[in-house]
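Complex shown without one protein chain; remaining protein chains in place.
What follows is chain A.
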Amino acid sequence: MLTNSLVLGAAGGGFNGGDILYQLIMFIILLALLKKFAWGPLMGIMQQREEHIAGEIQAAEESRTEAKKLLEEQRNLLKEARTEAQGLIENAKKQGDVQREEIVAAARTESERIKESAKLEIEQQKEQAVAAIREQVASLSVLIASKVIEKELSAADQEKLINEYIQEAGEKR
């Protein structure tokens, strides 16, 4: 009995055509159900993920290229800006030099002019002072002479006489 069961298993007697049919049908049903409800969606999502990853990689590649391009552009712009700045500084320096020259020249001219006018004024003042002194000396001399010689002289004569003296004194000096 035991050996028999070991050899033939649970098959028992007779041919189990029903089991075969049932197993086949059940397996096909299971296959169809799983395909529709489990494997199909799962494969779908895996496919989707694959595409997503591929897309992401593509996008990353593209953005990397873009970034490279932008970097190159920025670098060029920076270089340009630097050159421009250099030029501006150069220009400003040149202009500054020119301006300095101009200012110095203007100041020199101005100072020259002021000196000239100061000289002129001094000359004028001197003339005036000399004239004033001449007048004073004339009247003083008249006073002194009149006191010394006690003799009246006309004002015109006196002036003539003093002028001669002063002229003399000036030439001697």
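One rule holds for everything that comes next: a residue touches a chain if its C-beta (ideal position, glycine included) is under 8 Å from a C-beta of that chain, and two chains touch if they have at least 3 such contacts; residues count from 1.
As a convention for this text, contacts and distances are computed from a predicted model.
Visitor: Among "Phosphate transport system permease protein", "Amino acid/amide ABC transporter membrane protein 1, HAAT family", "Cytochrome-c oxidase, cbb3-type subunit II" or "ATP synthase subunit a", find the name that the UniProt record gives to the complex chain excluded from display.
Guide: "ATP synthase subunit a"
Visitor: Given the contact definition stated above, which residue among A:N16, A:Q74 or A:Q99 touches the chain not shown here?
Guide: A:N16
Visitor: Touching the missing chain, which residues of chain A?
Guide: Listed in rising order, the touching residues are 1-2, 4-6, 9-24, 26-27, 29-31, 33-35, 37-39, 41-46, 48-49, 52.
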